[in-house]
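Worksheet: one structure, shown below.
Every protein chain except one is present and positioned as in the full complex.
Entry: chain A
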Amino acid sequence: MVSDQKPLGSWSVKQGQIITCPAVCNFQTREYIVVHDNKVLRIWNNEDVNLDKVFKATLSAEVYRILSVQGTEPLVLFKEGAVRGLEALLADPQQKIETVISDEEVIKWTKFFIVFRHPVLIFITEKHGNYFAYVQMFNSRILTKYTLLLGQDENSVIESFTASVDRKFISLMSLSSDGCIYETLIPIRPTDPEKNQTLVRSLLLKAVVSGNTRNGVALTALDQDHIAVLGSPQAASKECLSVWNIKFQTLQTSKELPQGTSGQLWYYGENLFMLHGKSLTVIPYKCEVSSLAGALGKLKHGQDPGTHVMPRFVNWETPQGCGLGFQNSEQSRRIEDSEKHIEVEVRKFLALKQTPDFHTVIGDTVTGLLERCKAEPSFYPRNCLVQLIQTHVLSYSLCPDLMEIALIKKDVQLLQLCLQQFPDIPESVTCACLKIFLSIGDDSLQETDVSMESVFDYSNSVHDEKMEEQTEILQNGFSPEEDKCSNCDQELNKKPQDETKESTSCPVVPKRAALLNAILHSAYSETFLLPHLKDIPAQHITLFLKYLYFLYLKCSENATMTLPGINPPTLNQIMDWICLLLDANFTVVVMMPEAKRLLINLYKLVKSQISVYSELNKIEVSFRELQKLNQEKNNRGLYSIEVLELF
């Protein structure tokens, strides 16, 4: 904390003058520079006491910011977008300053970098809710203009910006009014400076601050993987400083700021500076090297000398002592870099969807990526592949390797996505997916991020209501009293609790249910699927059957025979799969004692289905007869007037 420390120096302008630009330090001359009243430049050093008496230069245009970093002379960014070096400006303060940005365009934010010893200036402007990024290269004097596309959320207002440089890209992070942080990658060397280029932004972190807060939000990048965010995480709560790991999407640390902040946040030399109430708060913060273990809080520094615990987590960054490990990590760092790079390129390409050869390029990209995946087993650009699959232009036949690799990697999320998106998956692959979905452990499922769209939270429904409805349905379709299966009844009567338990609780975890639903939705041909189904172990078959039976029971709870949820499996799909599984594995399943109850239930199920369908057939025939009668009645009228047209 510096609040109880003495300021080293303090200067003030005369009454009536307004400081319009934060003071900066010219590191080369150890002088300070400030602008007041937009156009008046003051330069002084530690010895000066009165600002009135220091060097003064009145400029011809209004200054937006003076930017200074170590190792280069300060730059002056004018409000009209022009940039001058300080030396050149002081040589002729009244020189004419050109206008770069258009009318009504206002500079919102700016930052100055040194990239490969060359200064690069970026500034963001806004005009009528549209954002533009300007990148000024000083070695080549090229100014490139980009249009920032806000993506799906067009109405959001960008509250705060921060940027970091990563070799060829400026990673521009923006905090939007919806409380999410987006990342935009701006190439430092523009491909075509003449053209007005567009940049798309991608979601980096979701809902880090409450969408409602309009003031006091700020963000700053700490390093490549960490950002600090100032703002209230929830609408009602107090403002907070939080540090996020963007790679693993985890919250590293958080500090409550009860006295409120002004929405200003800086990070210099491992210290975070912010205004807290009326005081400046300095919080030292050193970013840990980003690793999954660290992100999950499982990294135990120094206490575990052996590395045998570590391999559980793929640690891409941490340099390890032994040579082999170092090599591995070098390689993985290289791969990770290229993955990141590819991801960026893909994202850039996807932003320009309207190219005519879009489909072919996507196809080529996927093929290329997959070839490399096969060549280098550790290379697996998952995010890229996900993005490419989501373009809806891929199919199985276009890239059969994709699912093969996903199967090898046991990437159930990607497999689920493929099952949802590809129309032409062969039955053998579907079956391989099913095998993985059934065999993968519950704990490894927890780590995956599968789409849960098709799964409804079945535990929500009230038990009593359910049972009542079910009886109703049964009476509607057929009379359960007439059921001839007396043996089954007796057996069932012995264990009534067992049955209720079986029928009401889902036999699989929701994530597995989501994966199995993807299988149920996929298209197949019975003849080709049956032989593959025989390869699935019997206990997995039983599990799947149990799940299908569970779904059927859920279906029959309501009159429309549908499951709740957005995209649930249909009754036909469920019934078809039950038949398929039994056809393929009946001899195996019938030998299993634990499957006996299930089979009895399924037998009853089929019986009830037959009864329902026979009733429906009867109704259909009756309706058809009625319709015929109705038509005849219409035709039989003794007199009608009709329209005839002759050609």
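The definition used in the following text is that contacts are C-beta pairs under 8 Å (C-beta built on N, C-alpha and C of every residue); 3 or more make two chains touch, one makes a residue touch a chain; residues count from 1.
Here, contacts and distances are computed from a predicted model.
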{"item": "Protein that the absent chain corresponds to, by UniProt name, given \"Sorting nexin-30\", \"U3 small nucleolar RNA-associated protein 4 homolog\", \"DNA repair protein RAD51\" or \"Alpha-1,3-glucosyltransferase\"", "value": "\"U3 small nucleolar RNA-associated protein 4 homolog\""}
{"item": "Touching the absent chain when the full complex is considered, from A:Glu47, A:Asp357, A:Asp443 or A:Glu642", "value": "A:Glu642"}
{"item": "Sites on chain A contacted by the missing partner chain, in the whole complex", "value": "637-647"}
